[in-house]
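Shown here: the complex without one of its protein chains, the others still in place.
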Amino acid sequence: MTGAEPKVTLDLALEAGLTADEYDRILSRLGREPTYAELGLFSALWSEHCAYKHSRVFLSRLPQSGPHVLQGPGENAGAIDIGDGWAVVFKIESHNHPSFIEPFQGAATGVGGILRDIFTMGARPIAILDSLRFGELDEPKVRELVTGVVSGISWYGNCFGCPTVGGEIAFAPEYAGNPLVNVMCVGLVRADQIFRARAEGPGNPVFYVGNKTGRDGIHGATMASATFDEHAEERRPTVQVGDPFTEKLLLEACLEVMRTGAVIGIQDMGAAGLACCTSEMPARSGTGMDVELSRVPQRETGMTPYEILLSESQERMLLVAARGREEEVRGVFAKWELDAVEIGRVTDGGELTARLRGEIVARVPVDLLAEAPKYRKPTAEPSWLAEHRAFDPLSLPEPGDYGAALVQLLRSPTIASKEWAFRQYDQQVGINTLVLPGSDAAVLRVKGTRRALAVSTDGNGRQVFLDPRQGAAMAVCEAARNVSCSGGEPRGVTDCLNFGSPERPEILWQFAEAIEGIALACRALDLPVVGGNVSFYNETSGRAILPTPVIGVVGVLDDAGRRATQWFKGAGHRVALLGPDQVSLGGSEYLWARWGRLAGALAPLDLETERRVQAAVRAAVSAGLVTAAHDCSEGGAAVALAEGCVTGRELVGCVAALTADARADLALFGEGPSRAVVTVEAARAREFEALMAESAIPWRWIGTTGGERLVIRIGTRILVDVDTAQLEQAWRTGFERHVA
Amino acid sequence: MRFGVVVFPGTWSDCDFHYVVSEVLHQPVRYVWHRERELRELDCVILPGGFSYGDYLRAGAVAGRSPVVEALRDFVAGGGLVLGSCNGFQILCEAGLLPGVLTRNECLQYRCQSSHLVVENVDTPFTRGLRPGQVLTMPISHGEGKYYADAETLARLKQHNLIVFRYAEADGRITKQSNPNGSLDNIAGVVNPEGTVLGMMPHPERASEAAMGGTDGLLMFQSLLGSLVEDGSFLKR
Amino acid sequence: MKARVLVRLKPGIMDVQGAAVKRALAGLGFSELNDLRVGKVIDIDMNEPTPEGARARVGEMCRQLLANPILEDYTIETVDDLAPRGAAR
Partner (left out) sequence: MKARVLVRLKPGIMDVQGAAVKRALAGLGFSELNDLRVGKVIDIDMNEPTPEGARARVGEMCRQLLANPILEDYTIETVDDLAPRGAAR
């Protein structure tokens, strides 16, 4: 074996991020010391990022199957049947750490990675959603991060040609040293033409396709230590740089080559690059792989086997073709001016063999690489949580001016309009987007059918912080409710779980609880989780982010014409508030924006009520009864009403009355699950009432649209009476004024 | 009318134009690969939006020197019609088939939004079904759409009425606020002196169905089809 | 004083622009290219009497804004270095 690389010792293994036990396990399975390249394989594939060592035992709690599931977790992305022979393929992924180091390229390559996950399945990406969390905007560093991340997403998605149709941006000091950049992608494929990351048929050729390999992103954190670097002073850049143009060519070439029938399996080279593909693909198929590293197209000279195996250069795929059909594969990639090089073949015997000019540099059983140890580390409820939760927000004084408090909330960057971001995103390429960003969920038609898809992402770190189980369940409910309010029936979930270090019992407790919550909500709403991503270690100097599960939901509208948007459509429509009355200021945006406090208890969640409210909203939308439907979440009923007034093309006023049995600020700004505001033309009020009675949900009429002001009263007391233009101004500029 | 939609590496509005021509207008249409030189059987060639060759050096620069664009010169000389939208407009300018150049948006950001266009020239096959001064609503989606030409060229454009669309308010007033990218004189689209090559930054294909939020783009396609019927002179050969 | 800053991607960082331009030139018949990389040139005219002073201030500008230290290297040339030496249009 090659002598150019250092001899492997326990110390080196520890430096590579393995534990002594793990190293022992490798020694005993191999029956010898691993080579340097082999150690690299283990270090990468047994890393938390690739192997989910700390999360796997918990993730198994999530419901993953259902009548519509075509592909659950375990492949590059999940797939759900949507009827008419079509399937949606979707997944969400994080790129938090790279985006903090280099916001533009980090976010851009995040988009690139998730797009590849979708099109390796044979699906054409039709929508991107970006869910972002940052520290507070008064810090210049945060503003730089925001502009860098948004322009990176804009550049990659726009150049590639997939519309960005939704997402979120929220702010909290806990994200200052660790922003979250989660990107979801949705693709469409014929249900019987889904491709998988398999390496079947010993003897079949293995092709490397796409961009050349450089020294990008070789996990510098572990092994690129000064000891082995001849030029320690010019530290190797580990940042990956995106190339959306090549990715677009790769998309077209992959979809075209898949149509030839010559492709057996394909996987994108994401984390741990070639090492990951050459072990995972055969491991899934009970085969092995024998590859010649010198054939890998390289951008730089003198790359070592270690570097070639572990490079995370972007826009690359590994493809297994049917023997005898190599020319077809080469032909398609040549047409798109991309490298497609046969670097090896599928073998039997279950080993990955990597060679450099014939000489073996690594030979490892693929099941050993693919089966990293799993851990169930201790969990413990944080000692401080009870105290946070015990706080009673009603011990704080009421605001003197409720109208001003509402304006302040609308101006809060988390609630304010995100148009500054999404107008930098192409939202329409593909001409499918029926509802653009700015409503509860984006709606995209499925050409050639009457159907449409509704998609949304949601997650509220504050609620999860105070009550991980219920907060995470509420995130599922909110994302699904956004889809339901648009008229879509939620069909599937993808989740991105952003947490601190799992080695701390209280963080792992948050994680475990959050998964329980997601599982409970998904069961209640009949939603399978078909894919997702775990991002741990989101902390700086011991300070973790708010625990932030981000939930992506995809729903189906059987009739694309029967959809709803959130803004009021004109005067004289009756306004109804659906869902329970019980709300809380605990963990609310109001408590944060006004008092800077993150404390209190959440309003209770009843999943059966949630299910029924969503079904009722959908029934009303699909019966064509509602003129607007809007989820009632951050900022409570007052903000939901104000958004109805100001988020459409024209301002529409509203007069509404809330219940008198609670304190005024609680009634106005209190947050609780399972609620939505809908408007109904007066002439159809009876029909709507009948439908609500049938749905057996709590609801009531609260007002009428019209005029130029938003007026909210409780009993005879007028609490809010503000010009819609003033509300709009606050909402439109609240975020943009910080970044423009 | 036989349409061709050109596909460069990096083009992305190709499928959208193809869809509108075949599914909305029910006209024959085929994709034209960027290496093709044979365009004679077509009546109208569309250069769609996208990021041809990544737009890495300058938008449209590399595509503007490709075989199909070279072939366009003969095609145009033979009376063929060419519509370039978004990246297609950038390519036509880079190729010298239209005067001027498109540069980075003045705000230095990409912009995807609805825009209003006032129609200045209805003497082209693309606009003959419209009224002078008519206001159209169409989306834009670009990072490099700021039209620039030197003073002499601008004077010539005006003198020969070669400016077809200008960014405007909903009521047709030309204002600085309605100019989304800082284009010279709010220029959104120009045509060659023969009226047969139109370049525009907005996306008519995204405004060709009511479900997509408007049909003003369709008016241009209908003008095109109308021109074929009414006036044989727009037929080439 | 005039100064010129050249900002270029660090060696090893993939230059997507350069690769695309190189390919395009090859397509136009320029087959003699071994390598082509695209960077930025920033021409500065500043109130600063000495080349040393200019160099120091511009270096500060590079560190604070003009170059991204993770991806880019920079070189600074002041009027001295820029004196004509046969560079032709």
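In order of appearance the chains are A, B and C, and numbering begins at 1 in each one.
Criterion: a residue touches a chain if its C-beta (ideal position, glycine included) is under 8 Å from a C-beta of that chain, and two chains touch if they have at least 3 such contacts.
Just so we're clear, the structure is a prediction, and the values are computed from it rather than from any experiment.
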Chains shown that the absent chain touches, full complex: B, C
Touching the absent chain when the full complex is considered, from B:Pro48, B:Gly143, B:Gly182 or B:Gly213: B:Gly182
Touch criterion as defined above, residue of B:Leu57, B:Val122, B:Val135 or B:Ile174 at the omitted chain: B:Leu57
Contact with the hidden chain (one of B:Glu94, B:Glu120 or B:Asp216): B:Glu94
Touch residues of chain B, complete complex, unshown partner: 57-58, 61-62, 65, 94, 100-101, 103-104, 106, 108, 148-150, 182
Chain C, residues in touch with the chain not shown (by the definition above): 6, 8, 18, 21, 24-25, 28, 30, 32-48, 57, 60-61, 64-66, 80-81, 85-89
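The definition used in the following text is that only the chains that are shown with their structure count from here on.
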Between B-C and A-B, the pair joined by more C-beta contacts: A-B
Chain A-chain C separation of Cα centroids, rounded to whole Å: 38
Chain B and chain C, separation of their C-alpha mean positions in angstrom: 36
Per-residue overlap in chain B, given as positions that touch at least 2 other chains: 53-54, 56
Chain A, residues touching no fewer than two other chains: 243, 245-246, 337
